[in-house]
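The complex appears here minus one protein chain, its other protein chains still in place.
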Amino acid sequence: MADHGSWDQPFSIAGTTLGSRFILGTGGAPSMQVIDEIITASGTAMCTVSMRRTDAATGGSLVDVLDRLGVRILPNTAGCRTAREAVTTAELAREALETSWVKLEVVADETTLLPDPFELLDAAEQLVARGFTVLPYTNDDPILARRLQQAGCAAVMPLGSPIGSGLGISNPHNIEVIVAEATVPVILDAGIGTASDAALAMELGCDAVLLASAVTRAQNPAMMASAMANAVTAGRQAHLAGRIPRRSHAHASSPLEGMAIL
Amino acid sequence: MADHGSWDQPFSIAGTTLGSRFILGTGGAPSMQVIDEIITASGTAMCTVSMRRTDAATGGSLVDVLDRLGVRILPNTAGCRTAREAVTTAELAREALETSWVKLEVVADETTLLPDPFELLDAAEQLVARGFTVLPYTNDDPILARRLQQAGCAAVMPLGSPIGSGLGISNPHNIEVIVAEATVPVILDAGIGTASDAALAMELGCDAVLLASAVTRAQNPAMMASAMANAVTAGRQAHLAGRIPRRSHAHASSPLEGMAIL
Amino acid sequence: MADHGSWDQPFSIAGTTLGSRFILGTGGAPSMQVIDEIITASGTAMCTVSMRRTDAATGGSLVDVLDRLGVRILPNTAGCRTAREAVTTAELAREALETSWVKLEVVADETTLLPDPFELLDAAEQLVARGFTVLPYTNDDPILARRLQQAGCAAVMPLGSPIGSGLGISNPHNIEVIVAEATVPVILDAGIGTASDAALAMELGCDAVLLASAVTRAQNPAMMASAMANAVTAGRQAHLAGRIPRRSHAHASSPLEGMAIL
Partner (left out) sequence: MADHGSWDQPFSIAGTTLGSRFILGTGGAPSMQVIDEIITASGTAMCTVSMRRTDAATGGSLVDVLDRLGVRILPNTAGCRTAREAVTTAELAREALETSWVKLEVVADETTLLPDPFELLDAAEQLVARGFTVLPYTNDDPILARRLQQAGCAAVMPLGSPIGSGLGISNPHNIEVIVAEATVPVILDAGIGTASDAALAMELGCDAVLLASAVTRAQNPAMMASAMANAVTAGRQAHLAGRIPRRSHAHASSPLEGMAIL
């Protein structure tokens, strides 16, 4: 999909360059076959893998598929509700998957699936101290994003709206504030429902997008994966290209000057 | 860009298949050089050409460039405020450019640049009677769109917001209503400011997108042209792929079932 | 409710001053008892009465109730789909109700209930010629609103969103454009669902609000009537009071200067 060399800076996290700004989660996919298809269609370079959730439907070895397709694995701590659980899960992932990268997810409850700011920051600090490369899933509060960066996180991953809601980006202003002061990559994570949401995330200045359900639960997952890949590229290009200002009045594209070309 | 054969139906107007769902206007481009670049970057198959507006900056022969690039010409009647002016302009275009296709634009004034429903429908009826293939620029009123179709127009082209405003799609509901009952292609025309707007237009079910200023007046027109092309594809794919429903509550992508992959 | 004398100009249509900026429709009310209650709670000075629709539930004589409560009757042409029908209905109303005022409603179909711009303008012109005081229900197209004013209408009544949808004001920008160039009162008619919608209509500069379903079909119609009355007043006051500008950044209400009051 993306051809970074010609028009964009490479996208890097913690010094590692990734070949795509679209990070894919696989939760919710109906089969390993579909996972294979969506990874290919997405052009992604990194997939999240849940250490604590699983899909009976997919079974099989997700890790083997990712290895075969040359896609980097990003273990996550989905399902953890305390810093202690998250740290333990991250340690297990590091041992099992031989990566010190972790998508840190510490939610307050199973209903809202919203991050618990206190357990999250605590876990982030512990994991950084243990040598992990920490990518925390966070809410859209600019202050919490700032604190996570100060704690040494390698990226911040604010939500657009609740996990799986498909509501898109509820508060674009907050995302812009986070982007404006970020010193690490900002990855929009959670809430994206369709391609225009992903494009908007990139237009707001996010460095990448992470999503799962919007693709895995679409009626045609592979086509939606391709849609999202194109949307991420479109949004990134639009961000770099410098959009026209919004005007409250109409503005003719050309002045009126009689029969021009006749 | 788009590879229609594999995943989409071809896009046709009045029986003529176009190789792209992105129609480009060139008004506002700073030079012929830029026009050349944006046409190439957009992958467009049809460009509008104003019969009554011109840009001193571009000068030269726009028509020659379009011919060289193999892009279909769609003359427009921009600047016309009465049915009579529009019909005359369309006739001049047919003679000069050897095409009976016309983007019919009849605006009520030079401030709002909004269509005049009465002059527009009158002009459409006259032009259809004279054998033109009429693509009217209209407001987002579903009833006017219906009337234009009943008059024999080959497409309807509702605005998202006023020309050149960059405000995007102000009333998505109206566009959905127009799409739901359309018997001809619906082309979102006017108001698009950035890539996510174009993606949204396609997600709402529009068959194509027409824009000019958002590309020609961007800081980097060629990159924005590419952004829009990718966004149109992304939005079309997302529309076909069947998005997830919006939920007011979170929804975990995978059930929680202990250590899944270890 | 409203106390115009002290802080607002009186609200007049065609030289007749009305004591309230809240015009009430009664369609959908479950009983005459409820109609009585909502008229009282609303403080309205004018109610629409349908000449062609009726509610079995209310039965009785709506006109008698309005007379008793001292509320002006505004007959409407709801259900009419052609200029001819509307003119006939208005003439019947004038004879039966002894008023030359008419809310002109000419819809294109029973599904969208959207105005038909062509039949509407035709009917407006005919009725003005016959000496009616014409208040047309129109869409939110500024050009159609302009044409209706040029035809001699005594007010324009744009929709916020489709009748009975409760979607509020879909395109505030259009309403602002209509208000900016209006030479007669602008009355927001249709689409209001709750109090904040009514307040917004007035903040956008509308002179009055007309609604029915939002009150008659609320769970507690009388309380919602009071809510709407307060909202209309609130929105009118806010419009006159001159709101603070929107800022993209925070702004402390007071400078920081140490312990101020101790």
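Things worth noting here:
Labels for the chains are A, B and C, by order of writing; each one numbers its residues from 1.
The criterion applied here is as follows: a contact is a pair of C-beta atoms (placed from the backbone, for glycine too) under 8 Å apart; a residue touches a chain by one contact, two chains touch by 3 or more.
Just so it is clear, the model here is predicted, and its values are computed rather than measured.
One of C:31, C:100 or C:237 touches the chain omitted from the figure, and that residue is C:237. Considering the full assembly, C:162 is the residue among C:43, C:117, C:162 or C:185 that touches the omitted chain.
Summarising the interface, subunit A meets the missing chain with residues 108, 112, 114-118, 121, 139, 141-144, 146-147, 161, 167, 170-171, 173-174, 177.
Mapped onto subunit C, the interface with the missing chain covers residues 7, 25, 27-28, 49-56, 61-63, 78-79, 92, 96, 110-114, 162-167, 193-200, 203, 212-214, 216-221, 223-224, 226-231, 233-238, 240-262.
The definition used in the following text is that only the chains that are shown with their structure count from here on.
Innermost chain of the displayed assembly, by C-alpha centre distance to the whole-protein C-alpha centre, is B. Among the inter-chain contacts, the highest number of C-beta pairs connects A-B.
Subunit C has its Cα centroid 46 Å from the Cα centroid of subunit A. We define each chain's centre as the mean of its Cα atoms; on that basis subunit B and subunit C are separated by 35 Å. Counting partner chains per residue, subunit A shows two or more touched chains at residues 248.
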